[in-house]
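Only one protein chain is missing; all other protein chains are in place.
A and B label the chains in the order they appear, each numbered from 1.
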Amino acid sequence: MPYLVHTEEDRASMLDSIGAHSIDDLLVDIPESLRIAALDLPDGLSEYETMSQIASLAARNRVFPDRLTFRGGGVYRRFIPAAVAAVTSKPEFYTAYTPYQPEASQGTLQAIFEFQTLIAELTALDVANASLYDGATAVAEAAMMAHIHTGRNEVVVAGYLHPEYVEVLRAFGEGRGIKVRQGTTPGPKTAAVIFQQPDFLGLLVDAATLTENAHAAGALAIACVDPISLAILAPPGEYGADIAVGEGQQLGLSPSYGGPHVGFISCRRELVRRLPGRLIGTAHDKQGRRGFVLALSAREQHIRREKASSNICTNHSLCALAASVYMTYMGPNGLRQVAEVSFKRAHALAERLAKLPGWELAFPDRQFVNEFPMRVPKAPAVVRKLARKGILGPIEVQRWFRGLKGVVTFTCTEVNDAAALDELVAALEA
Amino acid sequence: MTELLSFEKSRQTANPPRLPEADVKAPDPSQVLGPDQLRKKAPGLPHLSEPEIMRHYSRLASMNYSISEQFYPLGSCTMKYNPVVNEVAAALPGFAGLHPYQGEDTVQGALELMWRLERALCAVVGVERVTLQPAAGAHGEWTALRMISAYHRSRGDNRTEVLVPDSAHGTNPASAALSGFQVVEVKSGPDGRISLADLESRLSPRVAALMLTNPNTLGLFERQILDIAEMVHATGAMLYYDGANLNAFMGICRPGDMGFDAVHMNLHKTFTTPHGGGGPGAGPVGVKAELVPFLPTPTVERTNGHLTLDYKRPRSIGRVRSFYGNFGMLVRAYAYVVAMGGDGLTQASRDAVLSANYLRKQVENDLEMPHEGPCMHEFVASAQNLAHEGVKALDVAKALLDRDFYAPTVYFPLVVPEAIMVEPTETESKATLDAFAAAIKEIVAEAKSNPQALHDAPQNLPVGRLDEVAAARRINAYLQGLSEDPVLRWKGGEK
Partner (left out) sequence: MADRRYTKTHEWVVVDGKTVTVGITDFAQSQLGDVVFLELPSAGRKLAERESFGVVESVKAASDLYSPVAGRVTAVNDKLTANPELVNSDPYGDGWILKLELTDDLPSDLLDAAAYKQVTEASAH
């Protein structure tokens, strides 16, 4: 049997030491009536047969080439440097446990400390945590922070926040009696105004005004941001937002049918005590050597138990590591280049698509970075036509927003080379 | 060995990575966006070349212990071998390259994998359906409690309390509170098993559920679990299973048969998905028929060999995360289940129980054993016998680090003073177990001959014990505006 280590001799010797005849002697506490004869599962397979089965499942999926993927909606194809996998596949990183014994975990602790710094810098806020599960739960956790901080129990979602993030926010809120309202005007019961920048359709919102209005009502401003766009767009710290959250998948993680990805959260100094999840800080040993430790643990569930503000026990450490490697590899100039190339390609594509008969930008007065909505005739047929040509086309947003009939969103990143844009347009013109 | 932060090694003049040019005629962001929409100050990311980056991370890696190199006897963590073939499986382009919004007809293989994993987990724990959506154990726990809450509300039943044993892990009460419940503790008896008398006094029409792990956090099987289930169900409450200790009895007995209504599992424990230094994991939840309508949306359905995502679930608690779950971890767990099969999983649990009892026997005269054996897949010892020398469980843990072992869990469960919780798992050889026992004996001897050496441990690692108190005070000084050193991040100009 695979992955088992004991031989029959080992078992016999161990039983002898214990003074038992068989392993069943050790299971005496289990009532007979509960004992089962066997699991209703097939027997195990060799590695060869296992991988054959797995590979045949993989082969039943269709993978669209990166360069012919024009679909976003929260998960994007990006160039992932080889360095990322080279680091995350090191067993010392991927098979390590949670760093509760800091002296034996300085690699993980330092790498994630760097992640916290990178996210804080990118979002221009004071402190970031060690990561969360995904963008959706990050939004929900930020809303919880605002609820605890203000004592208010309403959260206003302004504009097009990712619909799945809103669903998760509602599910989290229910357990704590928090109401979620779609709107633009915060009131006296509002704990926070949450907006996405760029929004789910890819469009830029007036983040500064939304933040101002939130503050005027005594509410917090929570910005859900695209990390790559922050290389060119004003970050939450520059327009006074209190908390920044988002999905870090674009920072070195493959789409992987939706997970595992990585959520990030950062905030102003005053709110740090409310941050959920893990936080890593510096500390020194008796010899004065600097090291890194899990900090402010008294916030967390294993100490506060039912008084914790969150039950999160983990972070997505390996995914945060991937994001760290990506951001370090890119540096500020590389990240800027990625964002600018994506911006330009998307704007060039938008211009060409708007020339197709019956096609138009859905919101021509609004700006975008590299994701944009088009209003098109017969959207489902468009997507099908592209699929037949091996192109993963735009998303039909009517699926979530009934008022947006015929609207589809296209995404363009640095992996969609100029020739790919030609192929897309040619396929649509045919 | 030390390693500076990437930020500390950064040089402004370093070359940025070569990236493709836009090659299209289009405006610059600065030509299109207004000045207030554009970033004023560049983010302070480090400037490093690729060779420097790879050197940096390789050196960091060498400062980590990991299950690939060291034995991790961590109680309730099930640090077993992470099969390397699972990494190959998850990285297959046919999985890694899938966009979550691809049409269902283009991801039949992925959906089939999820469906088969669900079926397999149902078979292991004895439930009707399993949701694979929760991203972590605590996340799954909260999901289960939300389903239980929705169930009671659907029957017009306003139940406000959740019962949790005093020996429970901290996520139990935290998740319960976050689901909107009041947490009430149930006492355990001297053997760590739930006191039926205390349970009876706590049960009432206000109780929504009792949360239990079995075996309990002392590694002992709740012998009276069928009575417990009956008592709980008689009052209309539900029984929730915390799957932290599932490795104790796969193929031997099943939580579903014990009467558990919601069964939580940790793929990163029992099912070998790697810990990653603290995540990602996955926390699927199995449910009996009454809870099926409340499962998170979407579920994976299979009709005539065709798979679909079912969004038409009016009584669902909704979504607990974006998309469908930590799919990459589901692939790994599925590969493990296929390779092991029913026979392999059963032997795994049997060997886990054998190893724990063997190791317990080897150290039973060196540490205090607060409870009688046999244990299941883990045992709790106490360092209380070293108190006379001023040596604590923490000192034992740090001394083990110096001997190239990761430390067991210490100070949990709270009901045992100076607790040391040990779970060897089935993937450690007898030789490793013997070496660990020898290390314990050496440490206990040193406690008597030279306790200061234990207080000074670890000495062989990149850093010794770190002053967490001073760090916490520095952080609090920063948070209160008394200092500008954030401690929780690197800041330009400081160390």
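Operating definition for what follows: a residue touches a chain if its C-beta (ideal position, glycine included) is under 8 Å from a C-beta of that chain, and two chains touch if they have at least 3 such contacts.
From a predicted model like this one, the values you see are computed outputs, not experimental measurements.
Novice: Of B:16, B:236 or B:417, which one is in contact with the hidden chain?
Specialist: Touching the chain that is not displayed is residue B:417.
Novice: Please pick, from B:150, B:472 or B:488, the residue that touches the omitted chain in the full complex.
Specialist: Result: among the candidates, B:472 touches the missing chain.
Novice: Name every residue on chain B in touch with the hidden partner chain.
Specialist: The list for chain B reads 411, 417, 468-469, 472-473, 475-477, 480, 482.
Novice: What residue numbers in chain A mark contact with the hidden partner chain?
Specialist: Against the left-out chain, chain A lists 297-298, 303-304, 307.
Everything below uses one rule, namely that only the chains that are shown with their structure count from here on.
Novice: Where the CA atoms of chain A average out and where those of chain B average out, how many Å apart are those spots?
Specialist: Distance between chain centres, rounded to whole Å: 19 Å.
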